[in-house]
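Following this message is one structure expressed as structure tokens.
Yeah, one chain of the complex is gone here, protein chain that is, but the others are all in their spots.
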Amino acid sequence: MGDVTLFGVAGAVLAGLGVYGLIASPQPLRKILALNVLGTGVFLLFGVVARRGAAAGLGADPVPQALVITGIVVAFAATALAVALTLALTRAAGSASLESDAPAVGEDPGPPR
Amino acid sequence: MITASLFDIGLAALVVSVAAFAIVVRDTYSAVVAFVAYGLLVSLRWVLLHAVDVALTEAAIGSGLTGVLLLSAAARLRGGGAPEPAPPSVRVRALAAACGVAVTAGLVGAVLSFPDPAPTLAAPATEALPATGLGNPVTAVLIAYRATDTLLEKVVLVLALLGVWSLAGDAVWGGRPGAKQRADPDGILAYFTRRLVPVGLLVGLYVFWVGATHPGGAFQGATIVAAMWLLAMMAGVADVPPVARPDVRAILVAGAGVFFAVGLAGLAFGDAFLAYPAAYAKALIIAIEIAMTATVAVTLTLLIAGAPERTA
Partner (left out) sequence: MPFVADLATPGGALLVLAIAVPAIGVLAAFALGSRHAARIAIAVVAAGFALAVAVAARVLADGAPLVYVLGNWRPPLGVALRADGLAAVMMLVTTVVLFFVALFARADFATPAGVRDARAPLVFWTMLLAILAALNVCFLAGDLFTLYVALELLTFAAVPLVALDGSAETLRAALRYLLFALAGSLLYLAGTALLYGAYGTLDIALLAGRARADAATTVAAALMTAGLLAKTALFPLHLWLPPAHAGAPAAASAVLSGLVVKGSYFIVLRLWLDALPAVITPAAAQFIGALGAAAIVFGSAVAIAQPRLKLMVAYSTVAQIGYLFLLFPLAVGLAHPEATAITGGMLQVASHATAKAAMFMAAGLVYAALGHDRVADLTGVARTLPITVAAFALSGIALIGLPPAGGFVAKWLLLSAALATAQWWWAVVIVVGGLLTACYVFGVLGRTLATVDPPPPRGAVTRGREAVVLGLAIVATVLGFAAFAPVDLVQVGRPPVAGVPR
């Protein structure tokens, strides 16, 4: 099963790259992209698990495959929400920086209610 | 298959390199383009893993639609002329690298310690297929064995869309998402779109229909339909509906609604919540899948269209 182990290592490396990008990238859009790389890495681990479970005439265990399909749809929805928030933040603040250069929430009058 | 083939090693190296480029390159637009290429390579990996259903989903949603979202966002952010923030300090990068290496090392260690032979549910999933009337075990997991996950995921889609809409200004609430496309409705793009869209819709319906027995199904078919709609919007041939329209809202909840109705009928009259009586299993599953395909197609399109920006 050498090829399957190779895919597992690749998935692990992709997940690690995603974690790196998530922490190191200053722009939200790049963090969102890094999250998607982390996500595909995790999904590939499910793929390795599915392939290792090939049996009963199937090339791969169908259960982890179905979990990945659900996961991909959820990840897309998350990406859409994060992108929309990034665009709204850019509109409202003039930049999409996550570091607030305005006074911290503790000092300004803050939102109503 | 004792050792990995040269092709497998080459593909793995390519996927990792493209991902690394997408993470570290300075220019955000280049990063997103690299990400789309990366998604297609990942789909290829899924084919090699004998998971064609996943490969289709990854190509359509993971790479295609996510790519459209990120590309249009990158274009809008670049057009805004916002300055690129300063690159991260050495300390932040060291921390990030330490976390990334820890995750990779842990996962590699775990994968190498997996038991042999691997545990699998392939046999029970296949044996139970006749009770569902389906031929594709992946679809059976999604619609029957683990139907609850799929049902809840439909609710997730509704919440994500409402979350996106919630970012609209109160003045344009209920209006149409995004800016109106100014493409020439009689231009070459519009001509091309009018020819392509009907064919694309047929392909989408076909992919949906064969999902019962072959790779394909509601998500994959819905994505193709959504892509055709997006194309028509970009060509100025079609527009997004106002988000307040009751019929739009009805379509958006139809997938989860029909799913719940069938589930609760099972609870009230049948064996269990989401249990399909053998005589009606096929018909009920088809009803759920039709509603789900319509809902998913509209939801995906509207998720990409974004928050309302124009009054109806």
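Which chain is which? They are A and B, in the order written, and residues in each are numbered from 1.
In this text, a contact is a pair of C-beta atoms (placed from the backbone, for glycine too) under 8 Å apart; a residue touches a chain by one contact, two chains touch by 3 or more.
All figures in this text were calculated on a predicted structure; none of them were measured in a lab.
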Task = For the chain that's not shown, point to the residue among B:17, B:89, B:148 or B:311 touching it.
result = B:148
Inquiry  = Looking at the full complex, which residue from B:94, B:250 or B:283 touches the chain that isn't shown here?
reply    = B:250
Key: Residue touching the undisplayed chain, where the options are A:9, A:24, A:45 or A:58   = A:45
Note = Even though one chain is not shown, chain B touches it at residues 103, 106-107, 109-115, 118-121, 124-125, 128, 144-149, 152-153, 155-156, 158-160, 162-163, 165-170, 173-174, 244, 246, 249-250, 252-253, 256-257, 260, 263-264, 266-267, 271-276
Message = Residue by residue, what part of chain A touches the chain that was omitted?
response = 15, 18-19, 22, 28, 31-32, 35, 38-39, 41-42, 45-46, 48-49, 52-53, 63-64, 67, 70-71, 74, 77-78, 81-82, 85-86, 88-89, 92-93, 98, 100, 102, 104-113
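Keep this in mind: only the chains that are shown with their structure count from here on.
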Request  = Please compute the C-alpha centroid of chain A, do the same for chain B, then give the distance between them in whole Å.
outcome  = 13
Task = State the interface residues of chain B toward chain A in the complex, per the touch definition above.
result = 1-5, 8-9, 12, 15-16, 19-20, 22-24, 28, 31-32, 35, 38-39, 42, 45-46, 48-51, 53-54, 57-58, 61-62, 65-66, 69-70, 73-74, 76-77, 80, 82-88, 92-93, 95-97, 99-105, 107-108, 111-112, 114, 118-123, 125-127, 137-138, 140-142, 145-146, 149-150, 153, 156-157, 160-161, 163-164, 167, 219, 296, 300, 303-304, 306-307
Task = Sort out for me which residues of chain A touch chain B in the complex.
result = 1-27, 29-30, 32-34, 36-37, 39-40, 43-45, 47-63, 65-70, 72-81, 83-88, 90, 94-97, 99
